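Notes to accompany the following structure.
Every protein chain but one is kept in place in this view of the complex.
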Amino acid sequence: MDIPADRKYSKEHEWAKPEADGTVLVGISFFAQDQLGDVVYIDLPKPGAKLTQFSRFGEIESVKAVSELYAPVSGEVVEANEAVAQKPELVNQAPYDSWLIRVRAANQQELNNLLDAKQYAELTATGGH
Amino acid sequence: MVATAANVASAQMDHRLLMERSVPGRVGVTLPGSDVPAQALPDAAMLRQDLYLPEVTEGEVVRYFTNLSQLNFSVDTNFYPLGSCTMKYNPKVNDWAAGLAGFAHAHPMQSDRQMQGTLEVMHRLQGYLAELTGMAGVSLTPLAGAHGELAGVLMIRAALQARGQGHRKKMLIPESAHGTNPASAAMSGYHVVSIPSDKNGDIDLDAVRREAGDDLAGVMFTQPTTLGLFDRNAEEMCRIVHGAGGLVYGDGANMNALLGRVKLGHLGFDVVHLNLHKTFSTPHGGGGPGAGPVCVTEELAPFLPGPVVSAQPSESGARYALTKPPRSIGRVGGYQGNFGVLVRAFTYITLLGGQGMRDISANAVLNANYLKARLRPLFDLPFDRPVMHEVVFSARKRKGARAIDVSKRLLDYGFHAPTMYFPLVVDEALMIEPTETESKETLDAFVDALRRIDEEAAADEHFLHGAPYTTPISRLDEAKAARQPYLRWKRE
Partner (left out) sequence: MTLQPLTSPYIPNTEAERAELLRAVGARSVDDLFHDIPEGHRNPPLEMPAPLSEMELRAELQRLSEKNFHAGKHPSFLGAGVYHHYTPAAIAPLVLRGEFLTSYTPYQPEVSQGTLQGTFEFQTMTAQLLGMEVANAGMYDGGTALAEAALMACRVTKRYKVAVVDTVNPHYVEAIRTYASPQGIDVYAIPAGATSLQADTACVVAQYPNFLGYVEDVRALADLAHGAGALLCTANDPVAMALFRSPGSFGVDIATAEAQALGVPPSFGGPFVGMFACKSEYVRQMPGRIAGRTTDAQGRSGYVLTLQPREQHIRRERATSNICTSTALIALWSTIYVALMGKRGLRHVAELCYQKAHYAASEIAKLPGYRLPVGGTFFQEFVVSCPRPPAEVSLAMEEAGIIGGYDVSDRVPNGLLLCVTEVNTKAQIDKLVSVLGGLR
């Protein structure tokens, strides 16, 4: 699957997409959902939660695996995507449309610490490590 | 394709739940009326008004559960080579013993004086287990394998505190370990460091040395390992951990290979738990009950979970008593262990005696090596050495036949699947444990089935994805089960 170039990627397979209103949407990549298999549950932070870049902010479960979610940017959670929390299979069906949280980034410069689509494609081509 | 009793039964079966069979007014048992003068019930506000339970007759209950039973594979009906679970034949005399009135009706709060029979059984069993592990003390109280692990790690914690070493918080656990090991360590307040295997499948001693510092509490180690190998580095590992001031926990889940062959205490283990439901033939019951006695060195004996059974000589023979070890970690459960399981293991050991213990390990190991030799042409073998009680193959590089596909198709041939996708360190793992109670004919039939499955996969790479085809039900939608949990019957 094509890796959208409109956003940045962490080595932990989250994506971060800057929005026009200055917030950042966070989700997981196609590669991540493929590794997990059928996603059945997502534990997301509540609005107002403070995030630190590369620290744990939630968890995502498939039938037989569980994976931590790491914040690609620091900031404050503005919104958790209830639609995805209620219907976690959306992450499998459309990982790049199914954002998990909307973050008010503390420092947009942090996006520079992430990979671009080309770099991320290289990372996942070698098995994701 | 094989038409099994199970799928025939299922086709005819009425799958309704008890509450869906309920008809008001039916009852499944007779009960006497009251023979005492009527006593006033408490205020109605305290009483239950909303008791929803099924109303069915005895015949309906018996038919329902008999039909349900026929949907199961079991050791009594099928070869069950489920690795690391030791699904050996469970002798019927064990169940007879547990059902004896004097044992079944024994109340756990009765005085020692009234319970000399049960206490003698427990005392003798403690002695047998101490002898088989080369340990000084035994507590029979843990109620399952993981419960024994917890008790064992709590004893390590208590012993370290007694040495003034309570600051040690790091527990080493091989990557290949069963998940209960890290979970038990975490419940005991330890933080877990994973240790890899070396290229031969033994524990990586350099990695152990790197972690062997002043913060090391100990190591949790399964011998033979979950790769089915006798770890040749275990003794040296014990020396390194002891040298650093730590203690060694031995997971005895795989003891079936070692009965009478080596005593783990001699290798340097400080505490070992045994799974009576694996090694000592007590039935698994569809997921318990088990029993996980812990066996320890002299140093750890004072910390054993209580109560343990002690014996005092007297004129009329030994007098047995329940006692609390002096520095016990405390009770780990409500009473003194799963006696109904303990007495089954006692029965088994008493019937077979010491030589019988050696015969078990000899035949279990021989059967596993035989399967290894016969199945090598079909699967990758991650470590090519003599195995112990089980062999771990990898189904990787097999077109159209991942471990799950092979496993599911085996069900169609009337064999339970091996343990699959464990240990985690082997890709597409298939872990096969035949046990000593299976005959050459059965093992050969199992090999034939795997060969045919291999041919089926070669002929049509999609065929196995639909397996099983003949079981009461086919592959279930586990994602749906987890996304919309439906966990009990509810009134529609």
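Order of writing sets the chain letters: A and B. Residues in each chain are counted from 1.
The definition used in the following text is that a contact is a pair of C-beta atoms (placed from the backbone, for glycine too) under 8 Å apart; a residue touches a chain by one contact, two chains touch by 3 or more.
Only a predicted model underlies this, so the values are computations on that prediction, with no experimental measurement involved.
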item	value
Omitted chain's touching partners, listed by label	A, B
Contact with the hidden chain (one of B:Gly213, B:Gly243 or B:Pro386)	B:Pro386
Interface residues of chain A (partner: the chain not displayed)	41, 43, 61-66
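The rule is simple: only the chains that are shown with their structure count from here on.
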item	value
Computed distance of Cα centres, chain B from chain A, in Å	39
Chain A residues touching chain B - in the complex, by the definition given at the top	38, 40-41, 61-64, 88-89
Interface residues, chain B side, partner chain A - complex	478-479, 482-483
